[in-house]
Each structure stands twice: as C-alpha cells, then as structure tokens.
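Here is subunit A:
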Amino acid sequence: MTSTPTATRTLIDVRGLTVAFPTDRGVVRAVNDVSWQLREGEILGIVGESGSGKSVTARAIMGMLRSPGRIDSGTVELAGRDLLPLGELAMCAVRGQEMAMVFQDPQAALNPVMRVGDQIAEALLVHGVAKETARARAAELLAQVGIPDVERTIDLYPHEFSGGMRQRVVIAIALANKPRLLIADEPTTALDVTIQAQILELLVELRRDLGIAIVMITHDMGVVAELCDRMLVMYGGRVVESGPVAEVFAATRHPYTHALLNAVPRADAGTEALPAIPGAPPDPARLPTGCAFHPRCAVAQDVCAAERPELSARGDGRVAACWVSERGGTVTVLPTPTVRSRSVPASSTPILEVTDLVTDVGSRSRGLFGRTPPVYAVNGISLQVAPGETLGLVGESGCGKSTLSRTIVGINRPASGRVVVDGRDVTAMDRAALAQVTSTVQYVFQDPYASLNPRRTIGQSLTEALGVAGVTGQAARTRAAELMDRVGLNRGHLDRYPFAFSGGQRQRVGIARALAAEPKMLICDEPVSALDVSIQAQIINLLEDLRNDLGLGYLFIAHDLGVVRHLSDRVAVMYLGRIVETGPAEQVYGSPQHPYTRALLSSTPEPETGARDRERIVLFGDMPSPANPPSGCAFRTRCPIGPLHRSGREICSRTTPELGVTPAGQLAACHYPGEL
Partner candidate 1 sequence: TSARNLQNTQGERIEGGTLTYAIALDARPAGLFQTLARNNPWVENVFQPLVRLDATTRAVEPVLATSVDISPDGRTVRIALREGVTFHDGRPFTADDVKFTFETTAGKEAGSNLGNVPRAFTSIVVEDPTHLTVTADAPLGDALFDYLNQTPIVDPATYDQVADGSELNGTGPFRFTHWQPGAGFTLERYDGYWNRDAVQLQRIEFVVTADATALLSALRSGRAQLAWGLTPSDARPYFGDDRYTIIDAGGTVYPLGLDTTVAPFDDERVRQAVGYALDRQRIRDQIFAGTGAVSSLPFPVGAEGVPQAQVDHYDYDPDRAREMIREAGAEGARVPISYGANPTVRAIFEVVANNLRAIGLDPVGVTLDQPTFQTGQNQGELGAAWISLHSQITLAPSTIIDSIPVLRDGNPSKVDSPEFESLKAALRTATPGSPEADAAVAALGEYLIDQAFLHPVVQAPEILVATNKTGDVGVTMRGVTLLENAYVTG
Partner candidate 2 sequence: MIRFLIGKMPSFLLVAFVSSVIAFVLPRLAPGDAAVELAGPDATPELVEGIRAELGLDQPLWQQYLIWMGGVFRGDLGQSYILGRPVTELIGGRLESTVELAVLATIIMIVVGLVLGVLGGSPRSTAARSVIDGFNTVFLAIPPFLTGLLLILLLGLAIPLLPVSGEIALFDDPELGIQYLILPAVALALPQAAVVARLLQTSMLTARGEDFVDLARAKGARPSRVTRKHVLRNSFGTVVVVIGLRIGDLLGGAIVVEAIFARNGLGTLAVTAVQSRDYLVVQALILGAVLIAVVMQLLSEIVLAALDPRVRLGG
C-alpha cells in the first residue's frame, strides 16, 4: 500500500465554499467557508458526525445540490478550471468524465428497471462513446471491479445483485470514463465489515493502478486510518482540523478530533468506560456562538464561547481551528474514566436458556394452495445468559441475529427447540408464557426513531409500559420520572413527543421503557448502530452502568466487533443461522478458532495508522441466502481454508460441523479449527 503520493500537482482546489439552505426555520449554512486541496493520486478522508456537512460539500462540488440548496460563495477549481460558474450542460460534460461520485446506499443508487450493463454503458454513451464500444467497455469495467461471470451478469438487473456487488457496479460506473477524481460518500457505511473490506481493497487497487484521486467521506475513523493519506475533520459545517493522517492520529490538535478518536470502542481494548463526548451534534440552523464545539468540549475556555477560532497552521502541513491548541494548550485531556465496580456473578442459574432453537421465517400460505418453502433464519442455536452477564452476538447482516432475539421474546414462533426463561419453559409462547417472558426479558430496538410511537409523549410511552408491570396512577408518574433520571434524561421532558429528541436521547427513552417492567435481562438488538460514535459511547456507558447497578443480563447484538468486545463477557459468532464460535470474549478475540471469526476480526478497520500493513483476510462473495443454504458447513463457500482453497476437504461440503471444544478453550464449529 502506498502511503506517499507520487504525483504532486493539485487536482482540485476548494476555497471558501459556503452552502446555504433557506428553510422555514431560517437559512441553514450547512457548509461554511470550507477549503481544501487534493493532489493527484491522493486519498482525502473527510470525517465528522452526522449533519456536519460532509455530503453537502461533495454535492456542491458535483453541482448536484438538492433544492433549496445554493452556493453562497467560494470556488471549486478542478485542474485549474473553476466549476461553479459552469451551467448545467457544461457540468454534464464534467460530471462522470472528469470527476465521479459513489453514493452511500448501493440498494438505492442503481436504477431498478435498467440492466446493470446498460447503466454502466450509459455513463459512456452520454460522453459520446459509441454503443458497441460502450458495451464492451462495460463488460471490461465489471470484470475490473471484480464481478464474476461478466457475460451473464452484465444483463442482470440490480435486484439480482447483492449489496456488495451493487456497490461495485456503482464504482464501475464512476470509473467508466477514467475520471481523475472520485468522490465516495460513505461508500461502505451500509455494508458489512467483510464487504467493506472488499470495497476498500478495490479502492486501494484503483488508486494504485489508475492513479485516481479519491475523496473518501466517512464517519469511521478506522477507514480513514487504513485508507487515507490526508484527513479533514468537519464540525457544524466547518473544517476544524486537517492534516496528514499519520500526524493527526499521532497527536490531534483539536479536542473534537481527539474525542472522536477515543469514543470508538476497540476490538482489542479493555473494558473501562468509554470517554464519550457529552451532548449531541449541533443543529446547523442554530450553531452555538464562538467555537461550535465549545459546549461539548472538555477543555473549553471563556474565549471559545465568545469568539470563533480561525483555521491556522499547526506545523507538519496541519491546520486546526482551536483557541486552546493555538495557544499551545493540550487538547488531549479525557474525562477521567470512572472505575467500575463490577460483580460478575459466579454461576447463578441462567435467566435465559435457549436450546436448539429453529425459526422458520419463510412458510406462509400462498393463495389457496400450497405454502412457500421454509426458510430457517435461525437453525439450531443454543445459548444461555446469566444475571449480570453479557453475551455478545456478532455476525453479518442477515445471519439471523434479529430473528433469534425476536423468537426469544415471542414475536416469531419457534419451529423447534426450547426456550427457558427464568427456569420456566416458554417455548409454547402461550399467554402465560408470554407474560413470563415480558416480565423477565425486555427488548431494546435498533432504530431509536421507529421504536417510539411518534404520537405519544415519552411520559405516555413509559406509563403504558409501567401499566403492564402493574404500576399505575401517581406511582407510575413517580416511577416514570425516576426512570428518566436513571437513563440520564431530564424528567421535565416527560410530556414531550419523540420528535423533540435526538437519536441518542430516544434510545435512552427506549431503554427506560424496557426497564419499566423491571426485567432481569435486556436483549439489545444493535442498539447503537444507528448512532454517531460520540452518542454511541454514551449509550454503551449507560448500558454498562445499568448492568452493573441492576445486575441485568444482556444479550447484546451488534455487527461492530469493537462494541461487542467492549461490553461482553462471552461472545457468540453467528453465520447463516448457526453459532460458529462461542466462548469468553478474550479468548474469541484473542485467538479466534473459526476462520469466519478470524476473517471478521481482520476485516474490521482499526483507528490506528500503525495497523495498515497487517495481513488481512478478505472474504470474497456474500453470505448465501438462508432460503437455500449450502450443504455441510455453511461457511464453506467463502472459507479461505475450505474446499475451494484446499483440495481434499470434501468433508466440509458433506458434514455440518458441530460446535466443539477447541484447543484454545472456546467452542467452534469447524472441521479445521484454529488453522487460520
């Protein structure tokens, strides 16, 4: 991997870019006086929390602002030519030809009614390439971005592609005219780590082989650390710090960058409380005075609230906008982590015990005749959770994590197996069993926006939950207020509607509601994956506190290995409806025995520049559909040590491996555990 760019000419020069959105709440300056340059062949990472203006910057450069956005001032020079005065038709000639863009959501970025080949060819056609040539080149491009079997796949429609393949197609479209600049707006956010690793590898190859300059927009510090040459941190529509990645990671010059880096839980880190950034990202319509970050800043001084710091040089090609660092102060102060008193119970009886659980999500009646064939999204899972213990569950999207948790709380019906809650068999999920489940196990949902009824106040949502637990009237009101305190919300906000809260605050409400029934255990289904890192850390801390104070057991689901590592005592890794590896967290993370676990760990980008050159295992392809799982070991189709790579391993396609004790101590379901 090249870390020093060879070319030195400036490709794009953005100066003083200011973008405004006139809205009914006043003019929103989504991007304010942003300047940066990018040389040929370089990769620039733009990071920042949600709403900091990353996407708007990218769109402004492409001349594709959504209405009612307008560029108030600034210049954007691409190879010496100012793009902003160009008309729409002139921009059409530039877009796709000289610079191209990759969007976040590969599901939505392709026209569903057009063949992928045609969509790639279109990128050429509109720049004057002949039809036949365009098609031939489309096939070439598809092969280049690593799509197999091009002859056939070129005529498929996007819905016949998986998410990762679609993102490759989008990249192929971007590359069609060999542009010199590629703007990628969070190209991997919607993808699994394994797929993300594939895409990132592809981008690195492109830069190496074609010398393309890339603007990589992301909120993942790990991606920046692994991919980018230089980085730019945005906050409230402004650049707060920028510089070469290695230097910035080594010593930040802005407290925001610092906080951002530290709020990320790491797969290899210990379990002390995360240094969360308090509060929430600012509303761009109502930015705080002075330095927009000062209300959340640990080192803020009086001047920070009064006057806005300008960007100024900090040496090593770095700039930052911070009064503290400008005056030579240190910005790397972290809130002192509290020492946690944690009493991991010895081995009390488990609250939840699941044995050989199978769930069919496919069967439903179809018209008058017949049923659709069964789809086992959960296929023989056994696990248990003790009070005060956290079991982390990781796995790629679609592997059945949510289905498993929904089956436990009775939303889905188990097809076979046994669920025991607090010593009682509730597999039947009849009325009594459900009552038992709901009083013991509560659920925290992933999407803080969707899990609260927008028409009911927070207070109503809480009292409703309390009502089920038998607390009513004045007692319920008192208890609701206590719950608000418990999750760190202002009890005065009980009579507000969900829309008045930020995502993190809503997630706190969701947790408060789950606590209303005084459960012994919480199932948290990706409770933080929709949140910004800073908020994510807050919620993780809250969950940790609750567990320690109340002795709750957690089944904690996530696809972020760092988050799981941070919270869990034990970890289970799921693949295609089965647990492939499980054991104490240190063991699983420390010496993974299943090749899948190994691959997951190695695909996760670490926010450390030093990790760049580590050997990485990139899985190819996607997880098969649970509707027709492969025979034998379900992982064999992607396994780097499986029959596709090692001859003579027919056993993998014949026999489904059982979970067995491995030399390292944990359980793994692999015929060749620990080989990788």
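In the analysis below, contacts are C-beta pairs under 8 Å (C-beta built on N, C-alpha and C of every residue); 3 or more make two chains touch, one makes a residue touch a chain; residues count from 1.
A word on the picks: all candidates are chains of the complex that A comes from, given by their letters.
Source: prediction; values computed, not measured.
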| said: Judged by that same contact rule, which candidate in 1 or 2 sits against subunit A in the complex? | reply: 2
| field | Complex contacts: residues of subunit A adjacent to candidate 2 | value | 62, 64, 88-89, 92-97, 100-101, 103, 105, 108-114, 122-123, 126-127, 157, 159, 170, 173-174, 176-177, 366-370
